[in-house]
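With one protein chain removed, the remaining protein chains of the complex are shown where they sit.
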Amino acid sequence: MSRFIYADHAGTTALSQTALAAMTPYFTEQYGNPSSLYRFGQEAKADLERARADIAACIGAKPEEIFFTSGGTEADNWALKGVVELMALKGKTTGHIITSAIEHHALLHTAQHLEKQGYAVTCLPVDELGRVSPADVEAAIRPDTVLISIMAANNEIGTIQPVAEIGAIARKHKILFHTDAVQAVGHIPVDVEAWNVDLLSLSAHKFQGPKGVGALYVRRPLRLPPLLHGGGQEKGRRSGTENVPGVIGMAAALKEAVAQLEAEGARLSALRDRLIDGLTRLPYTRLTGDPENRLPGTASFVFEGVEGEALLLHLDARGICASSGSACSSASLDPSHVLLAIGLPHAIAHGSLRLSLGADNTDADVNAMLAAVPEVVAYLRNMSPVWDAAEQKPTWVVE
Amino acid sequence: MSRFIYADHAGTTALSQTALAAMTPYFTEQYGNPSSLYRFGQEAKADLERARADIAACIGAKPEEIFFTSGGTEADNWALKGVVELMALKGKTTGHIITSAIEHHALLHTAQHLEKQGYAVTCLPVDELGRVSPADVEAAIRPDTVLISIMAANNEIGTIQPVAEIGAIARKHKILFHTDAVQAVGHIPVDVEAWNVDLLSLSAHKFQGPKGVGALYVRRPLRLPPLLHGGGQEKGRRSGTENVPGVIGMAAALKEAVAQLEAEGARLSALRDRLIDGLTRLPYTRLTGDPENRLPGTASFVFEGVEGEALLLHLDARGICASSGSACSSASLDPSHVLLAIGLPHAIAHGSLRLSLGADNTDADVNAMLAAVPEVVAYLRNMSPVWDAAEQKPTWVVE
Amino acid sequence: MLYSDKVMDHFEHPRNVGSLPGANAVGQVGNPKCGDIMKMYLNIDEDGVITDVKFQTFGCGSAIATSSMATEMIKGKTIQQAMELTNAAVAEALDGLPAYKMHCSVLAEEAIKAALADYYRRRGEAVPENLRLPCGGEEHGCCSCGA
Partner (left out) sequence: MLYSDKVMDHFEHPRNVGSLPGANAVGQVGNPKCGDIMKMYLNIDEDGVITDVKFQTFGCGSAIATSSMATEMIKGKTIQQAMELTNAAVAEALDGLPAYKMHCSVLAEEAIKAALADYYRRRGEAVPENLRLPCGGEEHGCCSCGA
């Protein structure tokens, strides 16, 4: 880890040593198939169920409400497509879904896919801090609304949503409520009861669990039709040979994260605030997202007159791993939909930087970033045709 | 491993030491997100692409034709649902799929799901050895047939299908051809060119790779619409943060399996044939599946007057892990659809046993099984009301 | 584990296995199609006490274990007591069964009832109402009634 500073924990994390140690025996020793009858398989099954119970406990759910998936993407896809199919089974082939403009693409692209198939989708706007207004949610409800899906915390700008209030509205109107809690679980307190959610997505690699494993919480007695058909694992809801090591690793990582949540949250928030404080002193620089209700580890900015990719590559050359908007969209030409949704002009949205902190980050890392980022920003601005070096201000009139 | 004899390799396998060693660095050291820009992520991306190329080479495909999934089930679901959606995008909302009665549930239940949505599905019968007839496939083709999906090798009875012949028919009629090669890849030679397949499913944990990872081969230039929407990984075809350790482990395991395929196939076939030879000497006992064209490691039987679960549990008590029909369906009351499809009466189909051998099995294991199985069979028959102990024959008239 | 220790104990070491040549009450239920058949042999003395009992079972682990447990539970009991044995009681005595295996405990209850009905029939007596099997015969189908 001394090679570089990893500040992309919202993108993915290293597997924790605890999780690795928990998983290891399941690769070559306890490799039994949980669906098999012999003891060796039934032992794996028992361990799988213990992991399920552990994960359930971490989010205030019952074990039988947790269904394992291959990650957050599958969980998000399943939640939306599952509700739509549930409605279809009841004879309703069209309907309406409420979501927000700043959801992860796993949610938005699934919603768009459903839209193409005839579903109506309302993408609620957010305010300049990236907050969805519960009143907007309520106002958007139509007689045919079948699902409200609002993420718990945003992956690019760290804004935490008023999930409990939105959940209460959904409950009042008897509409199913899903939250993509991929960035929240293991980082802030998550309670499916307090939040009134019916469906919740999580992904292990965001909290030092393994990649390629996640879960969907499905409130009982809701019977969500399967997305993947087959051998009938997960009580027929999600087929496929169970990823036992993955699930064991996820449970171990989550238990650890939740146990340390308060202390680590405080530590990271302090580091994060130092970053925010230091970098927002730069001219023509703004924090993105909510300064108050934000993920402990996520500091996110836009720098006028700087292009994000160039910024990232120069930081990389200085040994700092960071991200500009969502990791997945970094190969795209358009600036992040989240930054546009909070009202940033395209030109400025291109200059975004996300520094997301985690277990391995220290005070020294923050110092190093506080030194490197301003240097790179100044360097790039100075080579830009739209920056007045003498006056230290942009020359452009944006949009 | 000295604790017991594992003879359920067709159910799942232990991760090979090679695969484990290959994966390990990717958990806590090389954990970068392949979709990120910095070198640390791009290195993971490069390794992922090397793994893709390795896997492609093992089945005669091009790297860009391999798409990673969470296992065989997802690959099977994607193949069928993807083709159906592709057709829908072309304006065809109904159509016809040809498959066989002995496919894995990942295939059959997906087909049944599509049937409910208005698709026509023909489940071809098989002969008493479990073989699909290419002539039947050709005869079943209708003007609206969009897909033929026939498995490469059966998971319960080990029968290898005439895939190349079926592929040639599909090609001749310009119909897409999918094969579930989950039991074939890493065990028998697989060549997408020779087989004329357009889509092929594989699952890592069947060849000593990790659980929860697999792939779908998609012949270029076929553009299969995604099953999972989101961040656009896998060229937009399969979203979700890449399971880098999983994919690396899969590639390492497959390379190893393919390198040893001939030698290990010969070794296992010899062990398997000793099992078949020994156990079919028992009265009222038959081999299931094709005696010639069968998976090297799979020996499968039915014993009249014996119930499969009881047989498995007694073998387990003697330290032998085996399976009765498909692992997934062992919690079901109905006997395996495969055994019914090869014409066995229900009563006899209940008495099935699959011993599937792998890397860790030895001559001594076979000896132990050849001693244990007859004992248990005799014991259970003796406590059965439908077995004449004196005459050593069943008393029932079945169906 | 799939089964409790008690189930496994009765499965691995079933009590009272075999046939009872001189039995004066024999009943068989189940269907080979379903993969389980149970046969109960009882010796019932003049006082209506079950003095001996044996069983034969073709079936899964829980079918064998419930047969075994059921024989233990009625041995030395009166016809009246045996008649009152419920499948739930057998399952409970085994520390429970997986939900999808409960039908096997029904089979054990029914096998005893079938044997008792046989006892009445052999004596030319009317078979009490509560010994009638749900599907109207010894050979009821697990798939339709038992599950």
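The first chain written gets the first letter, and so on, giving A, B and C; residue counts start at 1 in each chain.
Methods note: a residue touches a chain if its C-beta (ideal position, glycine included) is under 8 Å from a C-beta of that chain, and two chains touch if they have at least 3 such contacts.
Just so you know, these numbers come straight off a predicted model, no measurement behind them.
A.B. asks: What shown chains does the left-out chain touch?
C.D. replies: A, B
A.B. asks: Which listed residue (A:191, A:273 or A:307) would be found touching the missing chain in the intact complex?
C.D. replies: A:307
A.B. asks: Going by the contact rule already stated, which one of A:194, A:259 or A:317 would touch the omitted chain in the full complex?
C.D. replies: A:317
A.B. asks: Out of A:64, A:128, A:277 or A:334, which touches the unshown chain?
C.D. replies: Touches the omitted chain: A:334.
A.B. asks: Touching the hidden chain in the full complex, which residues of subunit A are there? Just list them.
C.D. replies: 305-310, 313-314, 317, 331, 333-335, 345-347, 350, 380, 383-387, 396, 398-399
A.B. asks: Spell out, residue by residue, where the missing chain touches subunit B.
C.D. replies: 37, 39, 42-43, 46
We take it that only the chains that are shown with their structure count from here on.
A.B. asks: From the mean C-alpha coordinate of subunit B to that of subunit C, what's the distance rounded to whole Å?
C.D. replies: Computed value for the inter-centroid distance: 39 Å.
A.B. asks: If you average the Cα atoms of subunit A and of subunit C to get two centres, how far apart are those centres in Å?
C.D. replies: Whole-Å distance between the two chain centres: 56.
A.B. asks: Out of subunit A, which residues touch more than one other chain, so two or more?
C.D. replies: Touching at least two other chains: 37, 39.
A.B. asks: Which residues of subunit C are in contact with two or more other chains?
C.D. replies: Subunit C, residues with two or more chain partners: not present.
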